[in-house]
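All protein chains but one are shown at their positions in the complex.
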Amino acid sequence: MGNTFGHLFRITTFGESHGGGVGVVIDGCPPKLEISAAEIQGELDRRRPGQSKIVTPRKEADSCEIISGTFEGKTLGTPIAILVRNQDTRSQDYDEMADKYRPSHADATYDAKYGIRNWQGGGRSSARETIGRVAAGAIAKKILQQVAGVEIVGYVKRIQDLEATIDPNTVTLAQVESNIVRCPDSECAERMIEKIEQIRREGDSIGGVVECVARQVPWGLGSPVFDKLEADLAKGVMSLPASKGFEIGSGFAGTLLTGSQHNDEFYIDEYGKNRTITNRSGGIQGGISNGENIILRVAFKPTATIRKEQRTVTRSGEETILAAKGRHDPCVLPRAVPMVEAMVALVLCDHLLRHQGQCHTLKSEQMEACGEPASS
Amino acid sequence: MGNTFGHLFRITTFGESHGGGVGVVIDGCPPKLEISAAEIQGELDRRRPGQSKIVTPRKEADSCEIISGTFEGKTLGTPIAILVRNQDTRSQDYDEMADKYRPSHADATYDAKYGIRNWQGGGRSSARETIGRVAAGAIAKKILQQVAGVEIVGYVKRIQDLEATIDPNTVTLAQVESNIVRCPDSECAERMIEKIEQIRREGDSIGGVVECVARQVPWGLGSPVFDKLEADLAKGVMSLPASKGFEIGSGFAGTLLTGSQHNDEFYIDEYGKNRTITNRSGGIQGGISNGENIILRVAFKPTATIRKEQRTVTRSGEETILAAKGRHDPCVLPRAVPMVEAMVALVLCDHLLRHQGQCHTLKSEQMEACGEPASS
Amino acid sequence: MGNTFGHLFRITTFGESHGGGVGVVIDGCPPKLEISAAEIQGELDRRRPGQSKIVTPRKEADSCEIISGTFEGKTLGTPIAILVRNQDTRSQDYDEMADKYRPSHADATYDAKYGIRNWQGGGRSSARETIGRVAAGAIAKKILQQVAGVEIVGYVKRIQDLEATIDPNTVTLAQVESNIVRCPDSECAERMIEKIEQIRREGDSIGGVVECVARQVPWGLGSPVFDKLEADLAKGVMSLPASKGFEIGSGFAGTLLTGSQHNDEFYIDEYGKNRTITNRSGGIQGGISNGENIILRVAFKPTATIRKEQRTVTRSGEETILAAKGRHDPCVLPRAVPMVEAMVALVLCDHLLRHQGQCHTLKSEQMEACGEPASS
Partner (left out) sequence: MGNTFGHLFRITTFGESHGGGVGVVIDGCPPKLEISAAEIQGELDRRRPGQSKIVTPRKEADSCEIISGTFEGKTLGTPIAILVRNQDTRSQDYDEMADKYRPSHADATYDAKYGIRNWQGGGRSSARETIGRVAAGAIAKKILQQVAGVEIVGYVKRIQDLEATIDPNTVTLAQVESNIVRCPDSECAERMIEKIEQIRREGDSIGGVVECVARQVPWGLGSPVFDKLEADLAKGVMSLPASKGFEIGSGFAGTLLTGSQHNDEFYIDEYGKNRTITNRSGGIQGGISNGENIILRVAFKPTATIRKEQRTVTRSGEETILAAKGRHDPCVLPRAVPMVEAMVALVLCDHLLRHQGQCHTLKSEQMEACGEPASS
């Protein structure tokens, strides 16, 4: 049951990095949304390998096919299945890993849990699995945009100790996409790219922090007490490969302030709306969105698979040395940006639908239109 | 549906801070576990108000009653309902809050979402809701202890900028409970207590970090890809009131290392077991436990309700000033320790049961004993 | 996890027939619904023991308390916990059953599954468990009535071979409640009552069929493919104690017709609405409600616990004879009527909320009002 995420807008991903392919089934997408394979492909292209010199050089088009759930360009309200075939599978690069566990990778634990694993390219633990998430996220983004004008923008905030200066309230997708590291602080981006190239030459890897903002989120999303919006966001992004930490709003730094320094005081803005002066809450109070920008950060560790020699053990319990072959990302951050955006979109979209169900059902003007056939 | 947590070991909490009471229904507890109200009460006493001079002085015994699910001191395999009546409810302290939203509290968002709220004591958003979690956590802990010897120990790692030195691999519950701030570094604990008392006198509040370790966790718990163990742990603790950040293992600091520095190399220990030399993974790799200690940290912001004056607005949209009356925690950390432990226990217990279901069903020797009546 | 029912309107019941009490937690009830303990009590009184000479003479007031989820007479959108304490517990009547399994009861299977059971009064398998369902059903009925004017009326259609003549399209609650057997065909009701009294004198039991109609159900409820409306209704009523069969619309008899005889032809009525001339579909086509009356039937077997002697075995595997003591229903049908109504209401209410979530979210006029705070 671990391969399904969401309740009313619910996705199930499938697929190993080597084998027939990877994909997703989306259940609960509202009907009559215009959606095309091209739109989804646009998001997939942001996460595919081979897109630049600082990511893995594997060549995979990651070309998607919508198998079901649409008709004449619109969603039917039925499950949307999206399939991406696997292509560039040089599994011989992984031969050594059939027997040797990569340190800090999923090899040993999958073997322990299941007693079997597809060792080619990491199998199910490969980041290829996130293709399904990004495809589904493209649809969630469109719903959010259409219903409430929600904008979700993620970007690389930090690579190792290189921290960028970015205003989450104004940053644009165009700025993010203006360089290959997806850091809208162009001066810092250059140093990041240099650093990643140097690390790649050393056969090593590095990590960093992705920040993501969701703007124009309506008040009221989130379901206390366990399904608080920040709890579901945390689960969403902590389920991404290589993530090690999560912060909402002020995060860990907020623990250094006193309450009187930290609290977001309210005021009434020029349009008569209830707003907060500051936004240390990160757009969520009591687990529910408050109309301010939702801002979160995710820590990604350095990639586990490196070319440097490391001590490890074999399946049969002998100590050995491994220097990984194959083509690996020296830094997952540039490709992690669309993944984080997708998880944020999926969480918000699910809570949007849930909110409609729980909180708007008693308003009778909505039932009038409920399920009347087109003919009446 | 936001009030239920877990799949096979599943809890549903209920109750507002003012009203009939608070509690929990636990569905999926294995049968024949010995459990008593006294054992549960022991955990509840660690989180109840009035337990020391640095927490809220409200006087509530938080005395629990097991309504169902046990017989002659043992669990039946049926739902265990636990009820704690509300007692010390000086709701007049909250009269002002019926109309004025507390900054950074859930008042405004609950009103926005539901159009109604129980403003007495925060209603459902009160930390009283966690009584049900702690009660359920007591049972989860016992199952984990009995099945695999799992020990879960939480403690205060940091109050504002006062950081303690604690070895998660050896720290004991007795050390944690040796002082009222629940910080096993006794020298640092003294300074923390002093700091909290000072802040209380100022009518302000502070936050900090709780660290929690789970030792003796068996290999194999966690369900890729969305229900990775760290993802469910993140959701669990980020659903606690006032939490703003989560880290597993190396967390945010791990992003400063290279892969060759960060990776946990494997070796074979003296008992022939596969172990890691370091534990930056925090006991989880690929979403699955690897037998090492699970170590996580949670950031708690300073309490929102303070006696200092703050700008805010009323329900009807007028700007005003609020200086909260009532008896509030100047720092939630000491009482948050059992809450974090409970969430960790609930996640591990749920995954333990799920693992049995998915990964052990095909082993025929287990089915032999499956559901044979006592008489045969 | 077997003690929870529903997705957006979700109930969890708890409690054994002997012990602290029984009850329910309702999660997902929309906010601001007016509801009182008295209204719920009205439904509970229809299912309580001791209400007439043809049901079990046990004396239990089944008096309910709303523990949480309401404030000043209205729902908060938070979990509604309802508790009914157990009272008249003559457990000595059950002493023999601690050791002897009642034929066709749950005694032997609970023992086999859990290795332990509360043998007093059937424990969790007692029909007392349905108290929580009926309480929750009272709230579901009110939502359905308020949102769409839905009326749900159940009644006894048949006792053994005594079949009543009732028009489901016009039958009223008052007619159902006009006699103690809850059969609105008063002539047949008299014969049913006579039959039940005779069977009781013989120390035996009988069964029959409950029919239930839901009128004014809006078009569009039900979620293909697994959560078809009739599938969820079937699950709901087949989870009631003693149920052995389910029919929707034409049911088993419909299999004797040809397609041209069975199909419900469409026409446009005087208000321009799409209607069907006949209603063999029972108000559901393709798993989705079509605006016609939903009509279903449930078969209830004769009560398992009887005073007549029967062959059985003991826990320790010895053959023996059992003649049950205690006070049992000779026929569950009169008390099953409110249980069936409750399950129908719960299913419809859950699908109403789900439909709002999935199918109405894209209509922008609804989002305008989404979660705006009261002050703006």
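In this document, chain identifiers A, B and C correspond to the written order of the chains, with residue numbering beginning at 1 in each.
Please note the rule applied: a contact is a pair of C-beta atoms (placed from the backbone, for glycine too) under 8 Å apart; a residue touches a chain by one contact, two chains touch by 3 or more.
All values reported here derive from a predicted model rather than from experimental measurement.
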Touching the absent chain when the full complex is considered, from C:Arg182, C:Arg280 or C:Arg335: C:Arg280
Identified contact with the non-displayed chain, of A:Ile54, A:Ala112 or A:Ala140: A:Ala112
Selected residue (touches chain absent from view) among B:Val24, B:Ile54, B:Ile206 or B:Leu221: B:Leu221
Selected residue (touches chain absent from view) among C:Glu39, C:Asp99, C:Glu190 or C:Asp227: C:Asp227
Residue ranges of chain B at the interface with the undisplayed chain: 7-8, 28, 30-33, 77-78, 143, 146-148, 218-221, 224, 268, 271-274, 288-289, 291, 352-364, 366-367, 369-373, 375-376
Contact set of chain C toward the excluded chain (per top definition): 1-5, 7, 13, 101, 103-110, 112-115, 124-125, 129, 158, 160-161, 199, 204-209, 219-220, 222-228, 230-236, 238-239, 241, 243-252, 254-268, 272, 274, 276-277, 280-282, 284-290, 299-306, 308, 310-313, 317-319, 354-355, 359
Absent-chain interface as seen on chain A, which is shown: 1-4, 7-8, 10, 12-16, 19-23, 25, 27-28, 31-32, 65-71, 74-81, 83, 108-109, 111-118, 123-124, 313-317, 371-376
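Note that only the chains that are shown with their structure count from here on.
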Chain A-chain C separation of Cα centroids, rounded to whole Å: 43
Centre distance in Å when chain B and chain C are each reduced to the mean of their C-alpha atoms: 37
Sites on chain C at which at least two other chains make contact: 7-8, 28, 31-32, 77-78, 371-373, 375-376
